[in-house]
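Accompanying notes for the structure given below.
Removed from the display is one protein chain of the complex; every other protein chain stays in position.
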Amino acid sequence: MTADTPTTTLCHHNLEGVVYRDKDLVSELLGDNVDFTRVMSEHILGRDISDIELKVINAALVVLMEHGMTPSAISSRLVYMSAPESLQGAVAAGLLAVGSSFVGTMENCAELLEEIVGCESGAARIEKVQKIVAAHREAGQPLPGFGHHLHKPDDPRAIELLRLADQWGFNGGYVRALRMLGAVVDEQRGKHLTINATGAIAALFGEIGIPVRVMRGFAVISRAAGLVAHVAEEQQAPSGRFIWDLVDRSIPYEGSAGR
Amino acid sequence: MTADTPTTTLCHHNLEGVVYRDKDLVSELLGDNVDFTRVMSEHILGRDISDIELKVINAALVVLMEHGMTPSAISSRLVYMSAPESLQGAVAAGLLAVGSSFVGTMENCAELLEEIVGCESGAARIEKVQKIVAAHREAGQPLPGFGHHLHKPDDPRAIELLRLADQWGFNGGYVRALRMLGAVVDEQRGKHLTINATGAIAALFGEIGIPVRVMRGFAVISRAAGLVAHVAEEQQAPSGRFIWDLVDRSIPYEGSAGR
Amino acid sequence: MTADTPTTTLCHHNLEGVVYRDKDLVSELLGDNVDFTRVMSEHILGRDISDIELKVINAALVVLMEHGMTPSAISSRLVYMSAPESLQGAVAAGLLAVGSSFVGTMENCAELLEEIVGCESGAARIEKVQKIVAAHREAGQPLPGFGHHLHKPDDPRAIELLRLADQWGFNGGYVRALRMLGAVVDEQRGKHLTINATGAIAALFGEIGIPVRVMRGFAVISRAAGLVAHVAEEQQAPSGRFIWDLVDRSIPYEGSAGR
Partner (left out) sequence: MTADTPTTTLCHHNLEGVVYRDKDLVSELLGDNVDFTRVMSEHILGRDISDIELKVINAALVVLMEHGMTPSAISSRLVYMSAPESLQGAVAAGLLAVGSSFVGTMENCAELLEEIVGCESGAARIEKVQKIVAAHREAGQPLPGFGHHLHKPDDPRAIELLRLADQWGFNGGYVRALRMLGAVVDEQRGKHLTINATGAIAALFGEIGIPVRVMRGFAVISRAAGLVAHVAEEQQAPSGRFIWDLVDRSIPYEGSAGR
């Protein structure tokens, strides 16, 4: 083993047992009060988490799990119809849609919040918020964490998540930064734009110190659960053939001359 | 909408809210005691689950989450090195390894347990168990749910899971069927072969009524969490380049003449 | 290196060059007449292929490449919309649908053809064909390689592929076995059922000695090309959002009570 050999702190196994990050799986992690969400969160983050942090993660995972017939869910259902021997393939296909267009806005919002929180004074924060909002408006870019094509005027999930944040007593500045952004957005636009669920989760994840580039990982886990539910429903009440026929006949063929 | 139009019971959304299986997300599923594992399990299974059932699912998810540098984890790490813009792609690549060779044995074991439990009498069950074990021995096939290349003489995870099953008072016949299989295996072979973790989980999942073809879904969710931990470690302490070089130089090229 | 160390015959690289299966990439495979389909086919099969074999592979790849808005194509388009940073993820999602339900029938048909070709006499072949058709009818199973939900009474691709097989002079027995199956199917059913494209390709691939379990690989390569075309079209004329909305509003939510 040279100096360049990487090591892992995640797991060790031998004849007698399995260790997850210094803890013996059988004697320390299983048992009558085993909690998967806590174990996996501590495994990912590499530290113990408090009860309040666990509540945040549970809430975020529940919110990100499901939103009906999304691109993810449709893909999983179609792939499952085509390859029922591979449930994992169906879920993987759906997870590939957990990309920059939707879930990625959570990270982009989180980066803005970090910039704001990192300012040295309240005045600097206000200035930063003004600049961020103005820059996005000028560039014609949507502000990550804001707006929702279905939920108007407000995304009810965001309102509840922020209410819980208050109840749980967070004051790391991320939730406040998000609200500042929201106030300035409304002011500059002259009308209200909702904070959306990914914006609220970005703020909550910021409060509990989840690194920005790990955030999408929680979305992936949560969505995996939602997609398993779609596959399970597909097993009992298949929709794949219907979706295929529907799409095939709804998008007409047009010869090249037509374009 | 014709008679052939499928429906979904999973999710409904409108301007004001989101419903998961008859329950309002904001007012009924979020809140101070939100529990992701319960919500997702009820979402997948389409029914309320008891506290004991939830303990079983938590335990299974924790056990299936991680086993170090597995084919899944190696694939996720290599893909992440190659495409760091797509965390979801790295996790998806690893999940594609949750297939028939390892996790699939859980389903195969569960099917055997269903056959045994479905027998009409104790005598019929004993006969069925004898036949199953003998048939696998004659065909030279491994008995699904038994044996482990790393954990000998016993898989400590299986022992603990079955101890918990006793503590939690299950008597649906699945755990008993697994133990009967184990006793007959040892007797016919003349030496001890461990019940492994997938065998124990198959029995526990049988006890709480998870359909066989949904079982792999829980493994996929759990493993997704483990793979996110591997990607998060890869972000901080990369191993991808090391693995690539190691494998590339350890598998020699041999001209066709050499075969 | 122990006796257990695997070797590879596929590729070797060093400072000066790259070798694909004994051939120097630069001096032997590139050049004015470079042909990708030939190079990749010889790479996969591990042997030189004749000009006629190359024609078969070209024809099969062209036929398998595209069939409009299939589950594969829809999935790739939806994933691309959601994660445009990862073209590879969009194609991978679509490829996951190249499974047992559609393309897998090619392998199942090929196995039947192998059984028939392997018979020792013409009489044994006829008996085998009769048995195969009868067994599928009794079990109510579709005969792999036969029937098509869109192309009736005949799949024009199959007719052309078999015409080409005649033109190219194959007489290994696979094409004949497929036609025998077709004649007996029609006779036993009392009406005509088309040989489909996957059936014809199974026969042609049998004629040129492609191993059954490698066949799906050619379908995957071909379909990858088709999916790249769908992604390229999606870049210019996006359909993802339309598909999402269409499916979401066409599959109604139904509370659990409704089932």
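The letters A, B and C name the chains in turn, as written, and every chain counts its residues from 1.
Throughout what follows, a contact is a pair of C-beta atoms (placed from the backbone, for glycine too) under 8 Å apart; a residue touches a chain by one contact, two chains touch by 3 or more.
Computed from a predicted model, the values in this text were never measured in an experiment.
A.B. asks: Which residue among B:83, B:117 or B:159 touches the omitted chain?
C.D. replies: Candidates B:83, B:117 or B:159; residue touching the omitted chain: B:83.
A.B. asks: Of B:144, B:206, B:226 or B:240, which one is in contact with the hidden chain?
C.D. replies: The missing chain is touched by B:240.
A.B. asks: Which parts of subunit B face the unshown chain closely enough to count as touching?
C.D. replies: Answer for subunit B: residues 68-72, 74-75, 78-79, 81-86, 89-90, 92-94, 96-102, 237, 239-240, 242-244, 246-248, 250-251, 253, 259 touch the chain left out.
A.B. asks: List the subunit C residues touching the unshown chain?
C.D. replies: Output for subunit C: 4-18, 20, 25-26, 29-32, 34-37, 39-40, 43-46, 55, 57-59, 61-63, 65-69, 86-89, 91-93, 95-99, 150-152, 156-157, 159-161, 164, 167, 211, 213-214, 216-218, 220-222, 224-226, 228-233, 235, 237-239, 242.
A.B. asks: Which residue numbers on subunit A touch the omitted chain?
C.D. replies: Missing-chain contacts on subunit A: residues 1, 5-12, 19, 21-22, 46, 83, 85-86, 88-89, 92, 250-259.
Note that in this section only the chains that are shown with their structure count from here on.
A.B. asks: Whole-Å distance, subunit B centre to subunit C centre, using C-alpha means?
C.D. replies: 31
A.B. asks: For subunit A versus subunit B, what separation do you get between their C-alpha means, in angstrom?
C.D. replies: Here the centre of subunit B sits 24 Å away from the centre of subunit A.
A.B. asks: Report the inter-centroid distance (CA atoms only) between subunit A and subunit C in whole Å.
C.D. replies: 37
A.B. asks: For subunit A, give me the residues that contact two or more of the other chains.
C.D. replies: Residues 68-69, 86, 89, 92-93, 96-99, 237, 239, 242.
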